[in-house]
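Every protein chain of the complex appears in place save one, which is left out.
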Amino acid sequence: MADKEKMTLIMFSGEMDKVLAAFNIAIGGASSGMDVTMFFTFWGLNVIKKNEGSIKSKGIMRNMLNYMNRGGAKRLPLSKFHMAGAGKAMMQRLMKDINFPQVDELMRIAKELGVKFIACTTTMGMMGITKDAFITEVDSFAGVATYIAVARESKINLFI
Amino acid sequence: MADKEKMTLIMFSGEMDKVLAAFNIAIGGASSGMDVTMFFTFWGLNVIKKNEGSIKSKGIMRNMLNYMNRGGAKRLPLSKFHMAGAGKAMMQRLMKDINFPQVDELMRIAKELGVKFIACTTTMGMMGITKDAFITEVDSFAGVATYIAVARESKINLFI
Partner (left out) sequence: MADKEKMTLIMFSGEMDKVLAAFNIAIGGASSGMDVTMFFTFWGLNVIKKNEGSIKSKGIMRNMLNYMNRGGAKRLPLSKFHMAGAGKAMMQRLMKDINFPQVDELMRIAKELGVKFIACTTTMGMMGITKDAFITEVDSFAGVATYIAVARESKINLFI
């Protein structure tokens, strides 16, 4: 039996709008019969962190970094609105009003369709984040060599 | 006759610098004999909206969203300069002085070379934007399944 065609997305950004786009593309690919891998790195790691954030980091500077990068799909900022200078409270009202899909709901659908989540160990090492900081939906922890191996076999590669 | 090789660009950003880059790549691809599709989504929809913006949206919050996302190739912000803290007036002077190519001119060339424009119906639904808000150069309105179908056959896929 032929292998399924592959799609590999690098989720670099932790901004809500890009995260929504990434999950929509991942779900679209999986729904179309593709084998989809999402590789979470840098700010993208925030998407798959538990709500409480990492508790194992060492030192005050790393703690501050962790505070600024508290995990949880409900905490992601929305870059564009920030730029427009509008207040966050108004934005949250707006998001609710227009029935913007929630990241955690899209993440659940993606997992049901078999989308694989990989957390980047290079970023984890750099930021002092340990494995227990992440949600259980993460399939594996790996570095760039693993990314390259999957991406070079993929029909669709995107950096988001 | 063999099909032409394909290129598919997701135009996610509505920032002028990224839009310029995307059109340059699209024009380069079409000039090199590729079959190019641009899939406009999220803030990228602003690029292909009419100058007057959408008039069919419902509710005050959606109107506010539409105001912040007024369409028209001449209204796109330039993210980098914003970050540098410089005033917009100085920036416009600078852009003119260095003869920065205009987005609407690049868009016209892209269309002449046969680049296809698709507007993302998912974002349209989310933001309450109707088809009449867009310029006539838009070839079709479609969702992520259409994107996946074209992208998996493409030699070059980029998320911009």
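So that you can tell them apart, the chains are marked A and B in the order they are listed, and the count of residues begins at 1 in each.
What we mean here is this: a contact is a pair of C-beta atoms (placed from the backbone, for glycine too) under 8 Å apart; a residue touches a chain by one contact, two chains touch by 3 or more.
Model, not experiment: these values are computed from the prediction.
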Can you name the residues of chain A that touch the chain not displayed here?
10, 12, 14, 41-43, 59, 61-62, 64-65, 68, 77, 79, 82, 122, 126-128, 143-145, 147-149, 151-152, 154, 157-159
For chain B, which residues reach the chain that was dropped from this view?
5, 7, 17-18, 21, 24-25, 27-29, 31-32, 34, 80-81, 83-84, 86, 90, 93-94, 97-101, 155-160
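Basically, only the chains that are shown with their structure count from here on.
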Could you say what rotation angle superposes chain A on its sequence twin chain B, using C-alpha positions and rounding to the nearest 5°?
120
